[in-house]
Every structure is written in C-alpha cells, then in structure tokens.
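As you look at this complex, bear in mind that one protein chain is not there, while each of the others sits in place.
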Amino acid sequence: MSEPILSVKDLSVAFDTEAGRVQAVQDLSYQVRRGEALAIVGESGSGKSVSSLAVMGLLPKGAQISGDIELMGKKIFTMSDRQLSDLRGDTISMVFQDPLSALTPVYRIGDQISEVVRIHHPEVSKQKASERAIELLEAVGIPEPRRRAQQYPHEFSGGMRQRVMIAMAIANEPELIIADEPTTALDVTIQAQVMALLKSAQEMLGAATILITHDMGVVAGFADRVLVMKDSRLVETGDVEQIFYEPREQYTRDLLSAVPRIDQGADSESRSVAGSAMRTVAEVATSDDTTPREQRPTVLEVEDLHRVYPITKGAVVRRKVGEQRAVDGISFDIREGECMALVGESGCGKTTTLMEIMQLRTPQQGEIRIDGRPTGGLSRAERAKLRSEVTLVFQDPMASLDPRMPIGDILKEPMRVQGYSAQRMNERVEWLLKTVELRPEHASRYPTEFSGGQRQRVGVARALACDPKLIILDEPTSALDVTVQAGVLALLADLKTRLGVSYLFVSHDLSVVRHISDRISVMRKGRIVESGPTHQVFENPQHEYTKELLDAVPIPDPKVARTRGGTVIDAEAFQGNSHDETPSEQGSVRA
Amino acid sequence: MARFISIRVLTYVILVFLATSFAYLLAASLMHPEDVLYPPAAPKPVPEATAQAYMNARNINPDVPLFQRYANWLGGLVRGDFGVTTGTNKEMRPVLTVLSERIPISLRLVVLGTVIGTVVGVVVGMVTAVRRRSIGDRSATLLSFVLVSLPTPVVILVVQQINQAIQNRTGYGLPAINPVNPLLHGWDAFVYESKALVMPTIVLAVLAAASYSRYMKVTTLDVLGSDYLRTARAKGLTRGKAMNRHGLRMALIPMGQYFAFAIGAAFTGSLFVELMFNWQGVGRYVISAISMADINGTAAVVLYTGVLTLLSATLADFLQGLLDPRIR
C-alpha cells in the first residue's frame, strides 16, 4: 500500500456557542492513500463537514482544535495562513455543497477559473490562463466553453455551476480532492452526471478523494472505503463492501436499512442490507387492498390542466415576449384510499400543479374536480368547506409551522375555520397527536422544541385535522434525515390504510415513491410522460425519460452501482488538446 | 444598464416634481407673506391697491386662488424662472440668482464632506470587520456609536470648542466662523478660505464616516461569512487577498443604496454647519426664507435638494450597476 496522502489523528473540533461548548468533532482518526476514494457518511450534525474544513484549514477563527492533521507529511496546524494557502487549490482542493453561493457573483466564470491557475502559477500569462480555463470548462462538459467563460455565475444552472467548481478543483491536478455534499442541491439526473464526472476526474488524476455525504446510494457507486460518523464521533470504518454487506455497528445497519431503493423488488438478490426497513413500509402501504380500483369513488380528477405564465419585458410598458407553459395539459385521477405519486425534476411543473389544485379556483384551462364537483363554480362558503377536505403537507417542517404558536393552536387553526366547538377541538388535538405518535402533552409546546421529524408529524396531524379526503404531500420527507424519513413514511403508509385517506404524493425522489405509492405519474416540462401502477412503471418503464430517471437513481449496493455509469470527463480537453476551433497554445503547435 | 438607469432616472424626476409641487402648495398655503410685508400693526397702512400690485408682481397674492399661483409658478419654472425673493427684503431679486450665488458655497462643503466621509467610512468599516474584536475595532466602533448618537450641533460645538481651546493654549487656530475674510486678497484670501473650510468639512466627514463605517462593517461581516469567500480561500488565496479580490467588491454593492441617501443627509448636516459657522449657503438661505415667508425661495430650495437627491441616487444606481453584473 502506498503512503497516506492525508492522515488525521485524534482530531477534535469545538465551538463556543451561547448554549455552551459544542463538540463538532471528537477523536476522529483516519487516513487517505493516493488514488483512494473515501466516503465520510453521516446525518446532519454528525460533524462530517467540519472535519473536512479542518483539513483545508478553513475553520472559522473561534474553533478550538486539537489533534493532528498531516498532509503529505506536513503538519497543517503548525502552518501559517500563507503556507496553507500555497497548498489549497494546488495540492488539495475542495468542491462545496451549494454551487449557487460558492462562486463570486460579480466575476466572470472564466476569470474565476483562471484565477486558481494564476494563484499557484504566477508565471502563466493572463492570456494562457484564460485559455486554460476554457479547456477546463470543456473538460467538465460545458458546451460552448468559449462563450460560457464570458458569462457570470447567475447565468449558469446549479449543475453547471457544480461543474465549474469541479473544473476549479482539478485545475492544478491536486493530490487530494474533498467534495462536501457536492450533489445535495441537484436533481437526480444532474447528480448522476456530476458524480460520474467527479469519479472520472479522480481516476484521471489519480488523486485521493474524500466524499462527504448523507446519501448511501451515492457512496456505493463512488467510494473504496467508508467512514460512518454520528454525533461528532466515528462509528465505523471499513471497505465499501464490508459496510454495505456486513455492517458491524447497529447505527450503520439502521442508517442503511432506512435507505429507500428503487431496485426493491420482492425478491431482490442484492446482498446489501440497504433498504430492509423500507420493505415493511411498502408492505403496510399495500396490505389492505381488496376493492378493485375501478369500483372505488374518485376523490380528485384533473382534466387537461394548463397553466401558462407570460414572460414580459419592459418596466414601463409591459409587453409579452413569450410564455412559459408551466403545466401543459395534464390529466389524472385519484381514487379513494389510493396514493398517487407525481414525480419529476425541478421545474417540471409539479409544484404548479399542486398549487393549482390548492387554489380551488377555475384553472386557466381544463378542469379540477374534487369529489366529482368542479372547483370552478364554488361559492365562498363551499370553498371554505372544501378547504377541510383537501389539505397540504409542506416540504420543510421548519418553515411550515409558525414558530410563535404552540402546537395545539397550530392544530386548531383549520378546525377554527370550520367552526368546531372548543371541546371538540381539544379532543381532536389529543387524538391527532396520538395518531401521529406524539404525546398529547406536547400541545402546549412550541415548534422549535421539536426535531425535524417530529415537526413533520405535526404537519401531518394538521393536514388530518378535519378528516380530509385527500392530502397533498409536497416532498414531505426531502428535508429530513434518512432514518427520520423512514419513520415518517411508515406513518403515512399506516394512516393511509387505517383512515382510508388518499394521497397525492409529489416528489422528485423515485426511490421514496416506490415504497408508498400505488400509482405513479412521471412529469416533464409540464406534461405527464408516463403513468401507471407503481410496479409497472418501475419494472417496465415505457418512456425514455422514465428510463433515464430510473438509471440516474443511485443504488445502495456497491457491486450493482459499479456496473453503471461511464467516463464523462474529457481528458483530451484537460490535457489541453482542445476541440475548439480557435487555436489554443498546444492547438497551434499541433496545426 | 442604460435602460435600467434611464427608467430609474425617469422615476426620480417624477418624484422630485411631485415633491417640489407638494412643497410649493404647502408653502403657499401655510405662509403669510402679506403679514411679513405689511404687519397689521404697521404705523401707516399701505393703500390696498399698492399692496395688491406689490404682491401680484411677486406671485404671492393670497387673494389669487392657490392653484392659479401654482400654475404661474409652474409656468415660470418651465422657462427656467424660479420667481423672485419676497419677505422683508423688497429688492425682488430673482431666486435663481440668489441660489446660483449660494449653491457653490454649500456644494463645496457637501461634496467634500461626503466624499471624504464615505471613503473614510468604507475603509474603517472594512478594517474593523476584518480585524474584529481588536482594540482598533473596539475603539472605532465605540466612537462611531457615540457620533451617530450625537446631534449635529453638538458635534459642531465640540469641534469648535476644541479649536478654541487650542487657540487659547497655543495662540494658533482655525478661523472659528465665516468662510471668507473680505479684508484679505489674492493668496492670503485663498489661504484663509482653505483654513475656514477645514472645520466644517471635518464635521460633515466625521458624521458621514461614522454611519458609513457601521453599515460597511455589517456588509463586510456578511461577506466574511459567505460561501464564495470560502471558495476563494480554498483556491489558495490568503485571507487578506481573498478579501481584497472577492470580498471588497461584494461588500460595496449594498453600500450603493446607502449612498443614495448620503447627499440628503449631508444637506441637513450642512444646514447646521452653515448656521453655526456663518456660511452664506443654501441652508442659511432657506432658514431665513422660511422665517420671512418667502414662498418662491422655499420652493426653489426644495427643488434644489430634490435634484441633489436625484443625482446622488442616480450615481448610486450607476455605481451599483458597475459593481454588480446581475442588475445590468
């Protein structure tokens, strides 16, 4: 085995906060060798990001650090900022989590990339450095790199910006690349592309890589070794196969078993323990399924729904220059006791659809019927009544509960609108809290006193408050940690069978949907491209886009994951053999 | 960018027009120039016809309907005529002439004070943010806090008192009041005028710098916590270089909005300065115009401050557009 590039010994990091000293990392030790890919996995607050910032020497001033970090034999805690900055961006580079805020908004993309070249190689001329930036952009798969280099970050999409970050990270052929949740903010197809890009960049450079993530699926396809962290401490470390197939620690097992997976057939041959807990969710969700679908009453019908937003220009005189077809003629229906999933990537129109339904008004075109009644011709009173029958659970449980209201009042709010008596409200609050597995005593507490999963349970309870027929779930688990997500999904599945309520489950995550929904509609660019029973869509997808989506979902099994994906980095361009017509330095030599 | 600026300018022009009209109508309905001109207790009453002719000539006759007077005034404004001064002074000098004498005196103060104050404030704010919790930061922050808590007259008094003390102690000091000395000529006059400018400029600059440094510190601290600055450091820039290359420009962008109000604030400040240092500028003029019920003069000064605000707001927009490609 080769010498370790990085060795971390007994690292502890603490911050002094108002609540006292917070230990972000405790006694963490690990090594990374040349060419090795290490994944550091943990849920939010496990200290995984802080440990990597410590390696970069980028912790905020107030941090109290002990232990040792050696980078290629040099102890970084004894180095000055100037000495460290010679390493950063050259020997060791980093890709950050949020590509939207990680680039300076006021400088051109090309200049930001060429800067990293010029910092470490001041001898390179400005001209050459910007040529190099264009080569790098091409290498990471940005079309029209010459034009794109002249643009500003706000003109790039999230995935493109993350490619730019990777271009900067590989510019000086570093020995170690740290990627901190590089794909968390991205759509699943973009995530697959970015991960493939990172992997092939690593292979091309032979650099060691540390991937920090909460997503076990991503880990399986990327890492050689895995390090699991929980509550600032190391839980377990081992080869990727060992972690996925024979985890030693209970926490690792819990973490893996809560991972939803799309390849969750009844007779999965995968040896990975991932997803075992989710199988029970699926069992609960489908157990009580006696009456055939056709004989059950329809709760929601959406017919040929359109929503067009005009694109206007001009501040004084508004003129329409085009239109954005956010929802472009979609139709579906939901029967009683059924869960339908509406799946698509960001910007596909699923949120618009959901808002159109929740408005309970006449849509621009098409019709929405609830219980057979069109929403168009409702009187004010009828609409208010209907608000109790169609309810919504929001994505972010931190934002959807008023922080200034005790839980009890939050639950009473919809009942008050419907004119429930005080006694009935109190009884129902108690029942609701029990139903979502919280305690009735919690009614007097404020949302901030609860964890994310508990708050989402309150959100579900509020949606249940007035015995609705249909609950619209807007990405109800995407803001939650994976182990918490499993619990909320189990609750939702259980409520569906117990109370006979219907769900419209809007999500971007196919693997989550797989476990809970009866039917799936896949949306893209305002249209439904494929629709059918869940197992059918998963096992036999018809539309190209559905197949693409399914292929992009990471599989939490290292053997399966490794068979997928290919090389995406343009090594030719990286070496400077640009395909661009304009002669670059080497290009002219070649000619 | 040109579009963006021109739309903003158009909005500002409309706002300034409305503000000036509003001020004229208010002044014309609240002020009673006839009382100032012909006090009821005057020993010898002026014949009615004379009084009417006198007031009509100045467009201040209260018997003429308010909107008629407004229309007259507006008509004059379009031709570049701001009317004539009224009040106890019966000279009937065109307001425009009076203003053109006084604006250079005021503007010298305002521009110099604002520019020095802004530059000092931005530098101090940034340095205190970067060297947070150092002794320099603590003392600068405390000083700016005290300064923004003091009324302008008190700041002027402190500066004057210090000057006085120095003069008493050493026999040497800056001219306490008056911007010009009519007894001096040539080089001596220039030296005197420059010296006379020092204290008023210090007052205005210190006041501007105090509030600017506070804003700048907040925006700089925001930048220091930003992801892109972390990226810049991850690229291999040292703390200082990352701040200079990436942070400074980002921190200056929100400052543009504060700058839009700076000139207006400086005008208010200059009013006290002119009063207490006996400068014959616009501020002093408007104080006397209002106390003498000079409607035309008051409206003209409102227009002047409006145009100043408009110019500084446009300049702020322009600077912001230069700094930030996102709003171009």
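As written, the chains take the letters A and B, and residue 1 is the first residue of each chain.
One rule holds in what follows: contacts are C-beta pairs under 8 Å (C-beta built on N, C-alpha and C of every residue); 3 or more make two chains touch, one makes a residue touch a chain.
One rule holds in what follows: contacts and distances are computed from a predicted model.
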Next item on the list: Select, from "Ubiquinol-cytochrome c reductase iron-sulfur subunit", "Cell division protein FtsX", "1,2-phenylacetyl-CoA epoxidase subunit A" or "Oligopeptide transport system permease protein OppC", the UniProt-recorded name of the complex's unshown chain.
Entry: "Oligopeptide transport system permease protein OppC"
Margin query: One chain isn't shown here. Among B:T114, B:Q160 or B:Q320, which residue touches it?
Written below: B:Q160
Item checked: Option from A:Q454, A:S507 or A:T534 whose C-beta touches the chain left out -> A:Q454
Checklist line | Option from B:I60, B:V286 or B:L323 whose C-beta touches the chain left out | finding: B:V286
Check: Out of B:V36, B:L74, B:V123 or B:L150, which touches the unshown chain?
Finding: B:L150
Notebook entry, point to check: Which of these touches the unseen chain: A:M72, A:M204, A:V308 or A:V417?
Noted result: A:V417
Notebook entry, point to check: Which parts of chain B are in contact with the chain that was left out?
Noted result: 11-12, 15-16, 18-19, 22-23, 26-27, 30-31, 129, 132, 141, 145-146, 148-154, 157-158, 160-161, 164, 176, 207, 211, 214-215, 217-219, 221-222, 225-227, 230, 254, 257-258, 261, 264-265, 267-269, 271-272, 275, 286-287, 290-291, 298, 301-302, 305-306, 309-310
Note to self: Touching residues of chain A against the unshown chain: what are they?
What the structure shows: 15, 17-19, 22, 24, 44-45, 47, 49-50, 53, 59-60, 98, 101, 231-232, 358, 383-384, 387-388, 391-392, 394-396, 399-405, 413-414, 417, 439, 441-442, 445-446, 448-451, 454, 462
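To be clear about the criterion, only the chains that are shown with their structure count from here on.
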Next item on the list: Please work out the Cα centroid separation of chain A and chain B, and write it as a whole number of Å.
Entry: 52
Note to self: Please output the residues of chain A touching chain B within their complex, sorted ascending.
What the structure shows: 56, 58, 81-82, 85-90, 93-94, 96, 98, 101-107, 115-116, 119-120, 152, 154, 165, 168, 315-316
Notebook entry, point to check: Which of the residues in chain B end up touching chain A in this complex?
Noted result: 3, 7, 10, 226-228, 230-239, 241, 245-246, 249-250, 253, 323-326
